[in-house]
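Questions regarding the structure given below will be posed in turn.
Here the complex is missing one protein chain, while the rest keep their positions.
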Amino acid sequence: MRIVVCAKQVVDLAQIRMNRETREPILSGIPLIIGDIEKNVLEEATRIKEQHKAEVIALSIGWPQPDGTILECLGRGADRAVMLADPIFETLSSTGVATVLAKAIEKIGDYALILLGEGSTDNNSGQVGPMVAQILGLPLVSYARQLEIVEDKVRIVKGLEDCFETAEASLPVVVTVSAEINEPRIPTILDVMEASSKPQESWSLGDIEISREELEQHHSVKVLSNQYPEQTRKNILFQEELGKSVDSLLQNLVKEGVLER
Amino acid sequence: MVEVNIKDKLALDTFKPAKESHLKLNQELCRGCKVRCCLFVCPARVYTMDEQSEIHIEFEACLECGTCLIACPHNAIQWNYPQGGFGVQFRYG
Partner (left out) sequence: MTKVTSIVVGAGLAGLSAAYSLARDSIDVLVVERGDYPGAKNITGGRMYFLPIRSLFPELWDEAPWERHIVREVLTGVSKCSSLSIEFSNQKYNNKPYHSFTILGSRFNKWFAQKVAEKGARVINKYKVDDLILDNGKVKGIVVGGAQIEADVVIAADGTMSQIAEKAGLRGKREPQDFALGVKEVIALSPQTIEGRFRLKADEGIAQLFVGSLTKGMLGAGFLYTNRDCISLGLVLGIKDLTDCHLNVMPYELLEEFKLRPEIVPLINGGESVEYSAHVLSESGIKGMPKLFGDGILVAGDAAGMAMNMGLTVRGMEFAIASGALAAEAVRMAKKQNDFSAGALSKYQDLLKESFVWKDLNTFRHAPDVLANPRLFGEYPQLACTMMEKLMTVGEEPKKKLSTTISKELRSRLALSLLRDSFRFWRM
């Protein structure tokens, strides 16, 4: 059985600082790392591999070159990896990304299970998985919090608002997983050392038979602004004796609509 | 003396706190300690004292400088670096 894991490289959110004037994140110089949800995806693929005979192939597209993410995937249990790096990926919208992934997955071929995160750690659009399924004409099960391979089917428990749903689909299938699905283990240093000797391929756009013009049509979503909400503090100081201060505080909170009477 | 909120300074840095503390105290030794210098040598104010004169550690704020280990006269601190990939991560250095 062949499992393809799509892994996205994201900026290290813990390192992001905000520009106080523009209220925009300062992205320059921020290290690029593998997304958190990708760790769950790889853990799940590795877990399946431990139970069934399976080959795990990591696929990452991005710019700058997602070589760190590829290594991380190989360290976390992928058997081999395919990387596609091109400046065009920097501005591509979800449909564009899904198109490229789908083409690459087609080229990899012979897939039984395609795993992605339910949404990326940075954009969290949640669209890529469903679109890949659509393009490849495969069934999709999203938000998996439990996954089991039963013969030639996947059985998946997905979390809905206030209940769980169990779904089954026959392979090949696209599954997006949520963070609850597992607790990713930290690879040992030996895993990391081994990673660099595992097979890696680097493909260009030409390799997946997609033209730049075709892709450029996918610059469809334009980000108009990306700012953190303005925070205004009232800075009210209650300086009466304690009992009175508490009363005034409560009154004010009610007035602001923070508390209800 | 100027007033400084150490939290404001620490907020400039990136911290990736581990689950477990990399600093541990031998409270027995601390109880007998008069100088309690950990309270005022630490540049991140990791050590604080409560009303019962017990010393507490807020390891998440540690800058991993080493001062407390060198300063503590009673060897009461079991000092370690956090697990790899955790703790403070500097961007300028």
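Order of writing sets the chain letters: A and B. Residues in each chain are counted from 1.
Note that in this section contacts are C-beta pairs under 8 Å (C-beta built on N, C-alpha and C of every residue); 3 or more make two chains touch, one makes a residue touch a chain.
Computed from a predicted model, the values in this text were never measured in an experiment.
Asks: Just checking the interface: what residues of chain B touch the absent partner chain?
Replies: So the residues of chain B touching the missing chain come out as 1-4, 6, 9-10, 12-13, 16, 35, 37, 40-45, 63-67, 69-71, 73, 75, 79-85, 87-93.
Asks: In terms of residues, what is the contact footprint of the unshown chain on chain A?
Replies: Its contact residues with the unshown chain are 12, 17, 20, 31, 186, 188-190, 192-193, 196.
We adopt the following convention: only the chains that are shown with their structure count from here on.
Asks: Compute the distance, rounded to whole Å, between the mean C-alpha positions of chain A and chain B.
Replies: Centres of chain A and chain B (C-alpha means) sit 35 Å apart.
Asks: Any idea which chain B residues touch chain A in the complex?
Replies: Going through chain B, the ones touching chain A are 14-16, 89, 91.
Asks: Can you list the residues on chain A that touch chain B in the complex?
Replies: Those in contact with chain B are residues 14-15, 29.
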